[in-house]
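What you see is the complex with one protein chain gone and the rest in place.
Entry: chain A
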Amino acid sequence: MLKVNEKTLEVISSLIFAFLIGAIVLTLLGYNPAKVYIILFKYGYGNLEYLLNKSTPLILTGLAFSIPALAGVFNIGGESQLYVGALTALLVAYYTRNPILALILGGIAGGALGLFIGALRVYRGINEVITAIMINWTMFYILAYLISAKYHDPKNPHESVPVPSEARIGGIFIIAVLIAILYYYLLNFTELGYKLRVSGLSPKSARYAGFNPSKLILSSMLLGGLAAGLGGALLVLGITYAIDDTLSTVYGVGFTGIGIGLLGRNNPIGIIFSGIFMSGLIIGGQWVELKTGAPPELADTLVGVIVITLAVPQLYREIFKRIRREKHA
C-alpha cells in the first residue's frame, strides 16, 4: 500500500516541479504564468467530450511505449507506428468503406512495424532507439509524399482523401479504454504478462527461469506497435477523417505517448488517466496560443520537464526518506 502511495507521490511531485519550471520559463519569456496556467486548465479540461476524444490516440501511444518498457525495451517508434496505422486505416476505409476492417488492418500495420524494430534488435543486435528514430523520420517523409502526391483530395489539395462518412466511427474513447483494460489483464493475469514483467525487472532471473528473452522482446514490440497502430486508426476514423499534407494531424502523438506512459508509471489503467491529463494540457496549450500568442511548443516544454523529473525517482525517494526520518526523530 505504501509503495503505491510513493509512486503516486513521485508522479505528483514531478508534476509540481514541472509546472514550477514551466512558470520560470514563461516568466523569462515575458508571459504571465498565472494567466497562462488558468487558461491552460480552464479550457484544456472544459469540454469533456473533446478532451476524451483527443486523449484516445495518446492513451494508445502511451501503451505502445509502456508495454515494451515493462519488458525492458524502449519503443520510441510509437510515432511511426501511429503513422502507418493512420495511413492504412485511411486507405482501407477509403477503398472498402468498412470501418472495422480499417481499424483491424491499421492495428496490424502498426504491430508489424513494431515487430520489425524488435526483430532488428533480436536478430541483428541493433539498439531499438536508433532503429525507431530512423524509421520515424523515414515514415514521416513517406507519409508526406503519399499524402501530397498520391492520395490528396482534389477538392481540398492540402488534405488526403477523406474517410467516407459511412466508415467513420464514434465512441473511440471507449475503445481505447477497453484496449487498455485488455492490456492490463494481459499483463497481470496471463503467463505472457508475467514473463514480460519479470524479464523487464530482472533479465537475469528471466534467463534463469528459462524464459526466451528474444520471444519476449518480439511479443512486447508487437503488442506495443499494435496499440500505436490502433491509435492512428482511431485518430483518422474517429477524429480527423483525413491527414493534412504537413502531417500536423499525426505529428507528435507518438512522442507525447512516451511521457504519458511514464506519467502512468507503465500501468495501463494509470495511462488512461495520464492520457486524459496530457490531452488537456495539449488542448489547453492551443487555447493559450489563441488567447496569449504563446506558441504550442509550451506543451513540449512542460512534457519534457515532466519526463526528466520522472526519470529520477531516486531523488524523490531520498526526499521522502529524509521526511520520514525527520518525522520519526
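Going forward, contacts are C-beta pairs under 8 Å (C-beta built on N, C-alpha and C of every residue); 3 or more make two chains touch, one makes a residue touch a chain; residues count from 1.
Convention: contacts and distances are computed from a predicted model.
Peer 1: Which of the following is the UniProt-recorded protein name of the chain this complex doesn't show: "Methanol--cobalamin methyltransferase", "Methylenetetrahydrofolate reductase", "3-ketoacyl-CoA thiolase" or "Ribose ABC transporter"?
Peer 2: "Ribose ABC transporter"
Peer 1: For the chain not shown, which residue from A:241, A:255 or A:277 touches it across the whole complex?
Peer 2: The one listed residue touching the chain not shown is A:255.
Peer 1: Taking the entire complex into account, which one of A:101, A:192 or A:315 touches the absent chain?
Peer 2: A:315
Peer 1: Per the definition of touch given earlier, which of A:13, A:98 or A:148 contacts the omitted chain?
Peer 2: The one listed residue touching the chain not shown is A:148.
Peer 1: Looking beyond the chains shown, say which of A:120, A:172, A:236 or A:253 touches the absent one.
Peer 2: Hidden-chain contact among the options goes to A:120.
Peer 1: State which residues belonging to chain A touch the missing partner chain.
Peer 2: That gives, for chain A, the contact residues 25, 29-30, 74, 76, 120, 124-127, 129-131, 133-138, 141-142, 144-145, 148-149, 255, 258-259, 262, 294-295, 297-315.
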